[in-house]
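Every protein chain except one is present and positioned as in the full complex.
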Amino acid sequence: MDFALNEDQEMFQTSTRQYLKSKGGLEIPRRYMDGEVNILQDMWHGLAQQGYLGVNVSESYGGLGQGSLSLVPILEEMGRAIIPGPYPETMAVAVPLLEAYGTDEQKEKYLPEIVDGKRKLTLALHELNGEIAPANIQLTASEGDGDYTLNGTKILIPHGDVADTLIVPVRTGGIHSEYGISLLLVDREDANVKIQEQQSLEQTRKIVRIAFEETKVAKQQLLGPKHAGWGALQFAINDLHVALCSMMVGGIDRVVEMANEYGQTRMQFGQPIGRFQSIKHRIVDMRMDLESSRSLTYYAAWALENNADDMVEAIALARSFTSEAFVRTASDNVQIHGGMGFTWEFDCHLFLKRARALENYLGSSDDCLEIAAGELGW
Amino acid sequence: MDFALNEDQEMFQTSTRQYLKSKGGLEIPRRYMDGEVNILQDMWHGLAQQGYLGVNVSESYGGLGQGSLSLVPILEEMGRAIIPGPYPETMAVAVPLLEAYGTDEQKEKYLPEIVDGKRKLTLALHELNGEIAPANIQLTASEGDGDYTLNGTKILIPHGDVADTLIVPVRTGGIHSEYGISLLLVDREDANVKIQEQQSLEQTRKIVRIAFEETKVAKQQLLGPKHAGWGALQFAINDLHVALCSMMVGGIDRVVEMANEYGQTRMQFGQPIGRFQSIKHRIVDMRMDLESSRSLTYYAAWALENNADDMVEAIALARSFTSEAFVRTASDNVQIHGGMGFTWEFDCHLFLKRARALENYLGSSDDCLEIAAGELGW
Amino acid sequence: MDFSYSATEKAFQEELRAWLETNLPTGWMDGKRTLPKDEKEKGIFLRDWQRKLYEGKWAGISWPKEYGGREASLIEQVIYEQEMVRVSAPPVLNIIGTAMVGPTLLQIGTEEQKNRYVHKILNGEEIWCQGYSEPNAGSDLAAIQTRAEKKGDRWVINGQKVWTSYAHYADQCFLLARTDNSGKKHNGITAFLVDMNQEGVETKPIRSIDDNPIFNEMFFTDAIAYDEDIVGEINEGWKVSLILLSHERVGVARRTFAIQKQFEELVDLAKTLQKNGRSLIKDPIVRQNLTRFRARSRALLMNYYRHLTNIIRTGRPGPEGSMDKMASSELAKEMYAYAMTLSGSGNVLWKEDAIVSSDWQENYLRSFGFTIEGGTSEIQKNIIAERMLGLPKDVKY
Partner (left out) sequence: MDFSYSATEKAFQEELRAWLETNLPTGWMDGKRTLPKDEKEKGIFLRDWQRKLYEGKWAGISWPKEYGGREASLIEQVIYEQEMVRVSAPPVLNIIGTAMVGPTLLQIGTEEQKNRYVHKILNGEEIWCQGYSEPNAGSDLAAIQTRAEKKGDRWVINGQKVWTSYAHYADQCFLLARTDNSGKKHNGITAFLVDMNQEGVETKPIRSIDDNPIFNEMFFTDAIAYDEDIVGEINEGWKVSLILLSHERVGVARRTFAIQKQFEELVDLAKTLQKNGRSLIKDPIVRQNLTRFRARSRALLMNYYRHLTNIIRTGRPGPEGSMDKMASSELAKEMYAYAMTLSGSGNVLWKEDAIVSSDWQENYLRSFGFTIEGGTSEIQKNIIAERMLGLPKDVKY
C-alpha cells in the first residue's frame, strides 16, 4: 500500500517546475496572450530537450516508456503556470492512440517526431453545436483510390493554429450511428484547409475552426480501425480526461497558494485578512478541494495505467469533481483578492478563465456524473 | 404597493404570542411529549376563546370571515413554539373544503363546532408507501343504501389520535385514476376504526395509522363532488402548503433568534462566539433564509387569498424554499450551540425534528420545484 | 398587502413609457443596444442621453422641482428603475451626481455649493465621480491616506484613489481625504468637491478581468481645493459619506429588477441550448437548478418590496439594504456562472463567436465585481450581523 508519486515522478515535478520557472512561469501565458506566439515553440523545444515529450512513448521510438502516472506531475506543473499549447492533446490523445492503434509506419513517422518536439498534435473533434455524440460527426471522408476527400467543418479545436497534425474523427460510413466514424491523421503540411481563430475569453488557449473543402488525405493516414473510430476515440478521451484533471489540479494548487499568500500579507483593519474566518475558512475549503481533486486524480491515473475495473468510474468522478473544484477555487480566489482580483494585472483571472475553458471540454460535470452512475450499474 | 401585514394581522401576531407564552411557550410541546396530552385540549379551548379557530370561517357560521393572510401570523407563532395539534389541518384543509364544497347541513354541523373549539379535524390521506398520487388511493368506499362501507388503511395521519373528524379520500370508482376518488367526513364518534400510533422521532406531532374494516359512513358525509374529490383535495392542499410555510417561517424565526442569542452570550476563548465570523456569518445566512422564506410565504398567502394567476407557482416555490430553509437553519442552530445543541435539554432538537417532520409532508421540495417548472410552462 | 399601483403611480408609469418610446436612441427598443466601443464616442453618446433625460425631466426624478426634478415618491422612483431595466436603458452617465452628490448637496451643502453645482449635475454639464477607495483602504475604507493639507487659503491634496467609476469622464470629484491623523481613523476625514480639470489630477484606466476600462485609478499630486469646496464640517467627512450613501437606496431597486430580467434571459438560454436534440429546459437537473434560481430571485424581489414598505412606513432606510445588496450580487454572479456551465463546450467563446450572445461571457466576468464593489459580501455580512442582529464586532481595535 503506497499512494504517492514515486521518486522518478517526484523528480519530474521538481524539474518541470524549475524549467517552467526558468522560462518565466506565469510570464509564459502572459506573453503568449500579448501576441508573442513564438514563446510556445520555444518552450516546446525545451520540453523536448528535458525529455517531457517522450514520457509515455515507447522506448523503441525514443521515449521513456512510462505510463499515465508519470505525466501527472508534469501536467500539474503546466497547470500551475497556465501553460499554452497542445501538450495534453499530444501526450494524452495522440501518443496513446498511436501506440495502441498506429501502424508501424505511423508510429515510425510520428512518435520520434513527437519525442523530438518536431510535431505537435491536437484533436479536431467538435462540429455543429459542440456536442460530443456520434450523430454530431458529420464531416465526410469519401474514399477514393488512394485517398479520402474531406468536406465539413470542425470547431473548438484547441491550439489548432500551431498543431502540425490534427486527429480528425470523420464519417466514412453510416449517418448518425457510432458505426462509420473513423479517425484520420491530417498533416497540416499536406492538407489544404482553412483555419480561423475563434475568439475566446481564455486567451492562453487558442481555439480554432477548420474548414475542410475537398481536402485530400492519403489512405495510410487512417488511424485505427475503419468505421470503428468512435471506440478508439473513447479510449483516448479517458487519457485526456486524466491529463486535464492533472492540469486542473496544478491550477488549483497555485490558486490555493495565491489565496493563502494574499491572506497572510494583505492588511485591512490592521489585520492580515487571513485572520478573518470568512477568508481563513474559505482558504481551508479551497485546500480541501485541492486535496480531494488531487487524490481522485492520482487514483484515476493509477486506474488508467493499470486498466483497473473501476477505471471509467474513477476517471468520471475525478473529472467531475476537479472541474467543479477548479471553477470554485478560482472564483473564490478572485473574491479573496477583492478589487485586485478583478484586475487584469493580477493573475487571478488567468486561472478563472482556464477553469472555464476546461470545464466542459469533452463533457460537462453533469455528463461525467451520469457516466459514473451508469458504471455503478444504477 | 404595500407588502406587509395589516394592523389586524399584526394584532393577531402579538396576541397569539402572548397567549402561547401564557400557556408556557415551548413548555407546551415539552409537556405534550412527556405524555401530558391534555395540554393540547386545554390550549385548543384557549384558541377558541381567542377567536383563532374562526379566523377564516364565514361570519354566518360564527367566524371572522378573513382570508389566508390572516392565518399567517397565527401559524407563525405556533411554529415558533412548536405547537402540537391539527390546527393547520383544521383551518387550512377542513375549513376551506367545507366553505367551498360543504352542503348547508355540513357547514351548519361542522363550522360552528370548529369555531367553538369543539371539533378538530385532520386529513387522512396517505396509504401504502406514503406517496401522493391518485393510484395510491386504494381505500374503498362501497356505496350501500344510506351509507358507504369503508375498507382499507390510512397512515401518517397527523394528530389522528385527537381529531374528532377525519377527511378521508376514498375510492368510490375507478382503480388507479384520478376519477373515482371522493372525500368523506368520517366522525370518530360514529365510525368504528382502529387507531394505532406510529412511532415518530418528532414526538410533538403524533402520527397514526387508522384501519377501516367494514366501517360505515353515512352518505351525507360525502364532501364535495362524488368521484371528483381529487381536484377538491388539490384545492385544499394549496391552502395547507401555505399554512405549513407559515408555521415553518415561525420556526425559522425562533431558530435564528436562538442562534443569535447564543452567539452573543456563549463565551469561548474569552469572546462571545458570535464574534467569530464562522458563527457570525452563518447566523447572517440564517437570517437571510428567514427573510426569503417569509417573503415567499407572504406572497404565496397573498396569491392564494387573491387567487392570483401565479398562485400555484408561488406556493410551490415558497414551500420548496421554506422547507429546505427550515431544515438548514435548524441544523445550523444545533451546530452553533455545539455540545449543548446536542442535548435533549436545549430546544434546538425540537425545531430540527419539526423541520424534518414537515419537510416532505404533502410532497418533497423536489416535487414542488417540478410543479413550479410545469407552471412556468417549461 | 396590496401589489397594485395607485392611479397617480400608473399615470407616472405610462408617461415614462411613452417618453422612452420616443426618446430612447434609435433602434434601442428593437434590441439594437450596443454602446460605442470607443471610450470617447461612448462618452459623447452617454452625455447625449443624459441631456435627453434632463430635458424630459427624467434625470433626477426625486429632486425638488425648482432644481429640475419631479419630487417623485419612493414608489415612483421604484417604478422608474423598473421601467429603465425593462427597456435596458443606457446607463446614466452622471449617476454619481444625480443619485448621490446632488441630493447630498441639497441636504447639507452651502448655498454657494448649491448654486455652483446642482444645476450642472442634472443637465449633465458636469459629470461627477466619487473618490473613496484607495490601494490600502478597500474594505477598510476608513483607513484612507490621501491627505489634504491647508497651505494658505488652499487645501493641497496628495494621494491615490482606485476603483473610481466614470473618473475618465468626470469634471468633478466627491473626494474623501484625511485632514487629521491624530485621532481614531474614522475621524479626521474631510469631504471635498474637487475640480478634475486641473493639473494635479490624473486618471488612469484600470484594466479589469473583462478587459473593460470601467474603473480608474486617480492620482492627486498637489491638487488644489478651497474652503468653500468642503462639504459639511472639517474632519466630519465620515459622517458626510454616510449621508451620501443613504441616498443610494434606489440602486437596490435597479439591481433587484435587473435580476428578474437576468433570470428570464437565463431561462431563454436554457430553452435555446440543446443537448441530444432536446432543449436543456427539459433536462430534469437543469429545470431544478432554474426553479431554485427562480425561488431566490422572487425572494429577492419580495424582500425588496417588504423592505420598501418598511421604509415607507417608518420613513427611514434600514440595514436591510445590505441584505438586498449582498443577496442580489451573489445571486447574479451565480446565475451568470450557471449560464457558463450550461453553455457547454463553447462556453468561453465570445464577441462575434459567442454561441448565443457575448453578453453572457462579458457579464459573467463583470459579475465578479458585483460581490466586491460597494462593499464586499463579507463586509455586508458584518454590517447585517452588527447593525441588524446585534452581534459583536469581530475584532477589537
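For clarity, chains are labelled A, B and C in written order, and residue numbers in each chain start from 1.
The definition used in the following text is that contacts are C-beta pairs under 8 Å (C-beta built on N, C-alpha and C of every residue); 3 or more make two chains touch, one makes a residue touch a chain.
Given the structure is predicted, the values throughout are model-derived calculations rather than measurements.
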{"item": "Which displayed chains the hidden chain touches across the whole complex", "value": "A, B, C"}
{"item": "Candidates A:13, A:103, A:151 or A:292 - the one touching the absent chain", "value": "A:292"}
{"item": "Identified contact with the non-displayed chain, of A:185, A:317 or A:362", "value": "A:317"}
{"item": "Interface residues of chain A (partner: the chain not displayed)", "value": "1-6, 69, 260, 263-264, 271-272, 274-277, 280-281, 283-284, 287-288, 291-296, 298-299, 302, 314, 317-318, 320-321, 366, 369-370, 372-373, 376, 378"}
{"item": "Footprint left on chain C by the chain that the document does not show", "value": "283-285, 288, 395"}
{"item": "Absent chain, residues of chain B that touch it", "value": "126, 129-133, 155-156, 198-202, 207, 267-271, 273, 275-276, 278-279, 327, 331, 334-335, 338-339, 341-345, 348-349, 352-353, 356-357, 359-362, 364-366"}
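Basically, only the chains that are shown with their structure count from here on.
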{"item": "Chain B and chain C, separation of their C-alpha mean positions in angstrom", "value": "43"}
{"item": "Chain A-chain B separation of Cα centroids, rounded to whole Å", "value": "54"}
{"item": "Sites on chain C at which at least two other chains make contact", "value": "378, 381, 394-395"}
{"item": "Multi-chain contact residues (two or more partners), chain A", "value": "276, 278"}
